[in-house]
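Just dropping this structure here.
Apart from one protein chain that is not included, each protein chain of the complex appears where it belongs.
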Amino acid sequence: MSTTLHLLSHSPFGDTRQDSCLRIAGPEDAVLLSGEAVYALLSAGEPWRRLQSSGLPVYALEEDVLARGLEAGPGVTMVDYPAFVRLTLTYDKVNSWL
Amino acid sequence: MAKSMLIISRQAPWAGPAAREALDIALAGGAFELPLAMLFLDDGVFQLSSEQRPQAVQQKNLSANLQALPMFGVEQLYVSASSLNQRGLRADALALAAKALDDREIAELVSHHDQVITL
Partner (left out) sequence: MKFALAIFAPAHAPSSRRALRFAEAVLAEGHEIVRLFFYRDGVYSVSGSVISPQDELDIPLQWRALIERHGLDAVVCIAAALRRGVLNAEEAQRYQRAGVSVSAPLELSGLGQLHEAAQLADRLVSFGGD
């Protein structure tokens, strides 16, 4: 089965991209949070609960987490740009939710 | 063998040029006879509703471009069943013959294509 890295960059509060992404993601896919999408890491929020329930690996672009004063909890892997590049090669394709 | 591409169109028809520009990607690929499929998801399903009168907002009708898809060889047209349901639209009352897929079938569709663009 071919795998997909889903790239999210919109805040999950008031936007449906994360929800739609998690609904159609395959069991071997992964999610990379960048830009405003890192707000999903707020552990008291509903988006975080949904990410955890999905069972998918969650990655977050480190610069965006730091910029917003957020913390990546356990189960989230922070990536810098070289790791981001390597991640796109670990999965068979990249689906950016523009 | 040519790589296949799935184009996922999520934007409502008159929310700016996004819907048209997604269609243009599909038509361009079709013109080059590339293996392409198109999926209408979230507000993208509104592109397929009938009874639209875009002239009211001085826009060109998208339906001509949508109808052109099969003519350009883009025959694999899909629509998200749950997006339709959320919006009270019926799969059999759309302006274009698109196959309704549930979420699991959409995951398989994504898995079967070499490249994906979600606009």
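Here are a few things to note about the model shown:
Per-chain residue numbering starts at 1, and chain names A and B are given in the order in which the chains are listed.
By definition in this document, contacts are C-beta pairs under 8 Å (C-beta built on N, C-alpha and C of every residue); 3 or more make two chains touch, one makes a residue touch a chain.
If you're wondering where the values come from, they're calculated on a predicted model, not measured in any experiment.
Those residues of subunit B that touch the chain absent from the view are 2-3, 5, 17-18, 21, 24-25, 28-29, 31-32, 34, 115, 117-119.
Annotation for subunit A: contacts to the undisplayed chain at residues 7, 9-10, 34-36, 61, 81-82, 84-86, 88-89, 93-94, 96-98.
The criterion applied here is as follows: only the chains that are shown with their structure count from here on.
Averaging C-alpha coordinates per chain places the centre of subunit A 25 Å away from that of subunit B. Per the touch definition, subunit A reaches subunit B in the complex via residues 1-4, 16-17, 20, 23-27, 29, 92-98.
Only residues 8, 10, 41-42, 80, 82, 103, 106-108, 110-119 of subunit B touch subunit A when the two sit together in their complex.
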